[in-house]
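Here the complex is missing one protein chain, while the rest keep their positions.
Letters are used for the chains, namely A and B, taken in the order the chains are written, and counting of residues starts over at 1 for each.
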Amino acid sequence: MASAWCWSCLSRLRPTTRAFAPTPAATPRITSAPFHSTAVQYANPVKKKSTLVANKYRQGQILKRKKKTKTERARPPAVGERKALRKRIVLSNPNALEIEGMKDLSPETMVDARLRGTVVGLPVATLDRLRAVQAFKPKQGWPIFRRPGTVLRRDTLEMGRLFEKISGDGDALEKGKVVKKIITGSKGSGKTVHLLQAMTMGFLKNWIVITVPDARDLVCGDTAYSPIEGSKPTQYDQPNAVSALLTRTVEANREVLSSLKVSQKHAGLPGLKPTSTLEDLAKLGFQDAALSWKVFQALWAEFNATAAAPGMEKNFEARPPMLVAVDGLAHWMTESAYKASDFTPVHAHDLIFVQHFLSLLKGQSLKNGGMLLYATSTSNNPSSYSLEVGLNQLAARQAGIAPDSEEYPQPENYSKPDSRVLDIFKPDTAKDGLELQTLGGLTRDEARGFLEYFAQSGLLRESVNEEWVGEKWTLSGGGIIGELEKLGRHVRTAAPQPVAQPVAAAN
Amino acid sequence: MARPTYGIVQAMLSLRLYSPSSYRLAAPALRRQTRGYATEPENTTGEMQSSTELPSTDPLPTDPPSAAPPAEAPPSEIPRVVKAAPQIDFAKFTAQPARIIPASPSYFSGSPRFIDNVLMLESLQAKYASLPIVGAGEAPRMAWFKLAQFRDFVGEPVPMKKYKSLLKILQRLNRIQPEMVPQEVRSHLGKFLRPGNPYAQQNVPRTVDENGRARAKGKRKESTAVVQLVEGEGEIMVNGKSLVEMFQRVHDRESALWALRSTQRMDKYNAWITVKGGGVTGQAEAITLAIARALLVHEPALKPALRKAGVITVDARRVERKKPGHVKARKMPTWVKR
């Protein structure tokens, strides 16, 4: 019988000295401490003596391990670079395909029910203005498309109709009406984009657009604040924040503001001339931050003027309606990060800026008509029990439950609700009451239009059919648009594997 | 008890092979015994008693009783009345062997009863070798004894390997064409069956209830999911929340609904799901299994598709327990001198 070993194998065994080395000798024999509790034969063999550093006198041996050598890394990015990257807003992807026949959002398309479920582009002329009011947020999926566009859903079309009514061509009944809405909805349901659509429509209709892109900026303690003398209880002014607001407003509404002339008398503003435009007035504010609040009040009075002050009628023109949009309402419903002089936290309602915008929710606040859209947020959001109760009450009233009925939601006992917050949601006697608008998911047809937009942009490599859309609709929790967007860009299947050709080794 | 060695087994086999018929003729009485230990004192049959008395009474033994029980105590008292010896029955004398022969040919092996069984089955197999057989898959499914049960049955420590060889014979006998199985074989095979044949009872296939719901459970890691599946439009509720609130990751959502997705049934069913325990991945994949099972209740013909999609395969892996002396399940403490 032939041996399993061939002679060449055996001959090759010879030079390997390891084969003959006595293996037991490789494991260290510990003789000095025979009574330690760890089994010697289970221990890993000690690799190097150098890891155990023996101290000479009266000290035990301590275990020192070599630290891992760190790979050479370049210096970390400069200060502020990370934040800039995080906040960067890219609105175009040159690689994505241009969609033929894509319509723009315009006064005609924004009320066209036939376009429901299609994606319309934001007009190029408004993009800079939208950027100025910080309408775009980083994670809304703008950077993967050729140009920014939004889907016309039911709520958008309804809002478009409202814009048309309030703008009122001629003698419409609803002209000059004030619509006050609080917009809620689950995460990713498109609340902020709804505001963006409103702003675009406002620009298209030549409204004055005033926005607070993130309510948190005013209460997180980042901007300077100072108490207002003589106010009881003490109120606080935030000059830099107001100045920033004025800057935004001027940037976005330059066209409208430069066409309107000052029509009221404003005390305490030395630089103001009777012939100056509203733009000049606003500019006073952001040149000198100390004046900003006064300027803002003057500007507000101008916006709401229905008639000119006596003696200034010459240049008076009717003021357009106004859109006020606030995002992240819950931040204004708790205590702010600011401290009073006795080191108690300042309630957000004591900040005069905040107080001004919240007071608009009551009564006939916008004299020339317009829309107030205050959206809640679900990310980086403080939990406010009082706001929750208030919104529930609002929803109950909207559903027809009388405030004195038993089913009307009340704060729970001992829950210490914030009465100032609840006051905002008390029933209003004015004829234009506060409304609650809850954004849900898209319908299947709308979802299909939205996903087709991905496919037409060349980002989606699957055939968009009924079944596939139904699947995505379910996966997105019933058409939640933020989730649909994630699913649309989610790359799962790929093209067939390219055959890896062996490259010439000489390469 | 000593384990049987192969030599003894060989010897026993040879005994059977070379003189089976003479042995049976020689000791018909012994063959009747079920427990054939020759030295057992508590034998009740008269014949055996007489045979134990034989050595003392028999005046003319042909052979010296080499296997005579030495344990028999000498008579403690002298009988008062001396009886005459009984008359020698010569007819009986020829039928009875001169010395005691073990009842079982495997008596001297370590596990005589096991070997008896093997011998019996082998003889059956040889006897009916000519009968037609069916394929292994078509034979009726029989629940033979498990090893532990068989050990209890014979009362001997049977090694696994040997029991397997016995099972092989049983299976061969079981393959005889069902119509032609002899009664003898049937009765012998019956001895090796577990009480209450578990394969005899058929599982009742699950059906949807009167409201059109199919209910199924699934487990993965530490999670358990219960799914109620109804025909509908693709609305899913998990623990009263929507799918998006429950699973933030697209990956988890996809895996939870993979059964519906891979069979293109996503917009045809609604699901009401309760899931508890474990983490996010475990919960999602427990739901996967539960939905797949519920879908099978609605549409049994989907089984191959679901199998291929990998959603009815139970992942039985669980976290391995920590052991004493280890840092984790397997990790050993690093050894430190001192």
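The rule is simple: a residue touches a chain if its C-beta (ideal position, glycine included) is under 8 Å from a C-beta of that chain, and two chains touch if they have at least 3 such contacts.
Just so it is clear, contacts and distances are computed from a predicted model.
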| item | value |
| --- | --- |
| Undepicted complex member, UniProt protein name, chosen from "Small ribosomal subunit protein uS7m", "Anaphase-promoting complex subunit 8", "DNA replication complex GINS protein PSF2" or "NEDD8-conjugating enzyme UBC12" | "Small ribosomal subunit protein uS7m" |
| Hidden-chain contact residue, picked from the options A:Pro227, A:Gly363, A:Gly433 or A:Gly458 | A:Gly458 |
| Among B:Ser104, B:Asn174, B:Ser242 or B:Thr288, the residue in touch with the chain that has been omitted | B:Thr288 |
| Full-complex contact with the absent chain, from A:Pro143, A:Pro227, A:Gly363 or A:Pro409 | A:Pro143 |
| Options B:Ser223, B:Ser255 or B:Gln283, residue touching the unrepresented chain | B:Ser255 |
| Touching residues on chain A - with respect to the absent chain | 6, 9, 12, 15-16, 71-77, 81-82, 85, 90, 93-97, 113-118, 143-144, 154, 443, 445, 448-449, 458-459, 461, 489-495, 497-503, 505-507 |
| Chain B residues touching the omitted chain (full complex) | 207-208, 210-213, 230-233, 235, 249, 251, 254-255, 258, 262-265, 268, 270, 288, 298-302, 305, 308-311 |
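Going forward, only the chains that are shown with their structure count from here on.
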| item | value |
| --- | --- |
| Chain centre separation (chain A, chain B; CA means) in Å | 66 |
| Of all residues in chain A, those that touch chain B in their complex | 30, 33, 36, 38, 40, 42-44, 52, 60-61, 63, 186-188, 466-467, 470-471, 473-478, 480, 483, 486-487, 490 |
| Complex contact set, residues of chain B against chain A | 233-236, 242-245, 250, 253-254, 257, 260-261, 264, 266-267, 332-338 |
